[in-house]
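Of the protein chains in this complex, all but one are displayed in their positions.
Right after this comes subunit A.
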Amino acid sequence: MAPPPQSQRSPSPSQPSGKGEVSDLKSQLRQLAGSRAPGVDDSKRELFKKVISYMTIGIDVSPLFGEMVMCSAASDIVLKKMCYLYVGNYARVNPDLALLTINFLQRDCKDEDPMIRGLALRSLCSLRVANLVEYLVGPLGSGLKDSNSYVRMVAVVGVLKLYHISASTCVDADFPATLKHLMLNDPDAQVVANCLSTLQEIWTLEASTSEEVAREREILLSKPVVYYLLNRIKEFSEWAQCLVLELAAKYVPSDNNEIFDIMNLLEDRLQHANGAVVLATTKVFLQLTLSMADVHQQVYERIKAPLLTLVSSGSPEQSYAVLSHLHLLVMRAPYVFSTDYKHFYCQYNEPSYVKKLKLEMLTAVANESNTYEIDDLLGSITVTELCEYAANVDIPIARESIRAVGKIALQQYDVNAIVDRLLQFLEMEKDYVTAEALVLVKDLLRKYPQWSQDCIAVVGNISSKNVQEPKAKAALIWMLGEYSQDMHDAPYVLESLVENWDEEHSAEVRLHLLTAVMKCFFKRPPETQKALGAALAAGLADFHQDVHDRALFYYRLLQYNVSVAEHVVNPPKQAVSVFADTQSSEIKDRIFDEFNSLSVIYQKPSYMFTDKEHRGPFEFSDELGNLSISAESVDTVVPAQSVEANDKDLLLSTAEKDDGRDPASNGSAYSAPFYDGSSGPAATSQSHGELAVSNTSVSGQTPASSLAIDDLLGLSFPGEVTATPTPPPLKLNPKAILDPGTFQQKWRQLPISSSQECSLSPQGVASLAAPNTLLRHMQGHSIHCIASGGQSPNFKYFFFAQKAEEASTFLVECIINTASAKSQIKIKADDQSSTQAFSTLFQTALSKFGLP
């Protein structure tokens, strides 16, 4: 903990200085200090209250320090407590005066009454004055041995306070060792809990400097300690239970029996009324079962009801915290929640932060259900519900709803339904609805250009004068340029927009206008020539650098060669297959690892919003996560790092191949890098950077856990599982070995010998969500995975297989889209002649995936 800044002595300027009052109080306190008259304690209490109330509102009452200390020599405990509060507040700015208090505090530490002993010890440790630490060690030492649990409780936290004032004094007095002993032996649960939190904090801070302490810290996660605490869990207060559960989530059990023991023991914690306990338990369950796909799935089912109950009981704030976590789970496994969609309906009186989360969850659930076809109804129910919100008086929510409808529409394949919805939106004749609808149409067209006729018909009715918002205007202009051959009056609309160039404040819109006029010119030159000239002239005179540059660029391009210009500005476009997700899968997995923390609320991993020292009560979570990688590497044929390195190269190379595609991030609402080769080099390089970061932290760790690697990086590779032999005609080697380097080399050299699409069973898609299931399944067919990655709905796998008799290899790239339950397979083979046989075998294996 960084030392606190020297607090300002002067009160905030808005407050009265209260100088007169303070001197008044001073004289009154003086009078009372020596008095022994009956009832004097009551008048002192009144005066003390006044002092503290001034302190609260920010008046500096530190000049009263001497008087306050003198007055509190009395035995009245209420007075004492008020004085302690006062002293604690001002001792740091008045270290000399604080010395005055040491005497009576030390005396109180030996009082008969344990209450007074505890209080005095707490105040003594709260003085936070460096030159007083010598007075702390003695009372703390006896406090830790006190017969009364209250005093011990206070003393344990006192050790932590001492550590923050002077770490060396604390360590030299061997307090951490004492606490460790106390933690495992004290009969009082709160003393134990305080020991745990104190040791965690001290050891975490110390560990960075000392190897020995780092090892010591590992003890907290050892089986005896974790079991000792878990077995007593019901003795702890609900808050301390959270502490223990947080620790248990980091514990790595040695076998499955242990996992089930822990889960059985904690089962009833899921019925706790305190959301913090339930979420902490949930985290334990989720972390423990990461390596067991089917049990992990069951955990989702199990925690659903308790979390939903927490959402609907409690205050809006509490339900928001739980809902954020539910949101995370829904995003990870929407299909688990497909029957619960009604819980994500918004209520009219909910705060907008709750509504926003619910909208996203509804969208996720609806999208997922579409992929199954069995439940198409749900999709349309949800859309209907969302359309209700679009008509809502709450404008931000209405906007979000339309965007949500858009997201669902982008997954649906029913053009009529969507055009109907669009018409409905546009009929509302509300500016913001029209604006959002336009952006939605633009995205639809980029994905489904074949619908242009229907969509253009709808858009054609919108007057550009009614569209004010830059995003919407840009969308409209883009469509005018892109479909100028179908939109009768496109050149004239663009011309009028160019005429009002100076009134257009958004540079984004002006940029789009330039491009649109260019595109229109290539399609309908005579009608657009005038507008183009005007646009280029206006663009060249534009004060905005980008606009100016683009105009100049277009101008020179046209001068150079019109057909080249057309090729540059308006090349044939491919439809966007998948819009980029807002977050990369690594980030999402990172957030999942930090379940039950602020990362979930902010939807960012902790390194994005905290400095290293504040990552959390268990700062070593990071390193532990990394440990799992090296642990995995022990089991695999090749070291983890090299696979990773090669794998990211692989992804990079495929991305380069797809380079021709229009990068998905073009001012769209869904723009952000996506972990899928199709989104262009920008996205890949980001994930690249991420990987590199993780790589460096991996080195030098010792293996200690068996957590699945894929939760950290979204990448995974199989352990060695003995495979069942596959039937003829093509016999594959069940124990084929190929190192990633060779794979990569071969993949580059060999031509694609087969490229196919095949579909998956819905059950298969469902079980894809659990990590490694597909890999194990394929391994059962002697097809091995070398690298995988991606995030719903798109997953990418690289497989290889070898012929049983000879060293002839097959390489497969398999992209599975869970939304359409389809997979694209590219096969490369050493022996081209057997590709067909292998392809059949591969497809049969894949189609059986998920079936019993």
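Just so we're on the same page, contacts are C-beta pairs under 8 Å (C-beta built on N, C-alpha and C of every residue); 3 or more make two chains touch, one makes a residue touch a chain; residues count from 1.
In this section, contacts and distances are computed from a predicted model.
For the chain that does not appear here, its UniProt entry gives the protein name "AP-4 complex subunit mu-like", which is one of "GDP-L-galactose phosphorylase", "Sperm-associated antigen 6", "AP-4 complex subunit mu-like" or "Protein wntless". Across A:L310, A:L760 or A:V812, the residue that sits in touch with the chain not pictured is A:L310. Contact with the omitted chain, checked across A:S72, A:N94 or A:S606, is made by A:S606. Residues of subunit A in contact with the chain left out of this view: 1-2, 4-5, 7-8, 12, 48-49, 52-53, 56-58, 77-78, 81-82, 85, 92, 115, 122, 126, 128, 150, 153-154, 157, 160-161, 190, 194, 197, 201, 237-240, 242, 246, 271-276, 278-280, 305-306, 308-310, 312-318, 320-322, 324-325, 342, 345, 347-353, 388, 391, 393-396, 427-429, 594, 596-602, 606, 609-611, 614-617.
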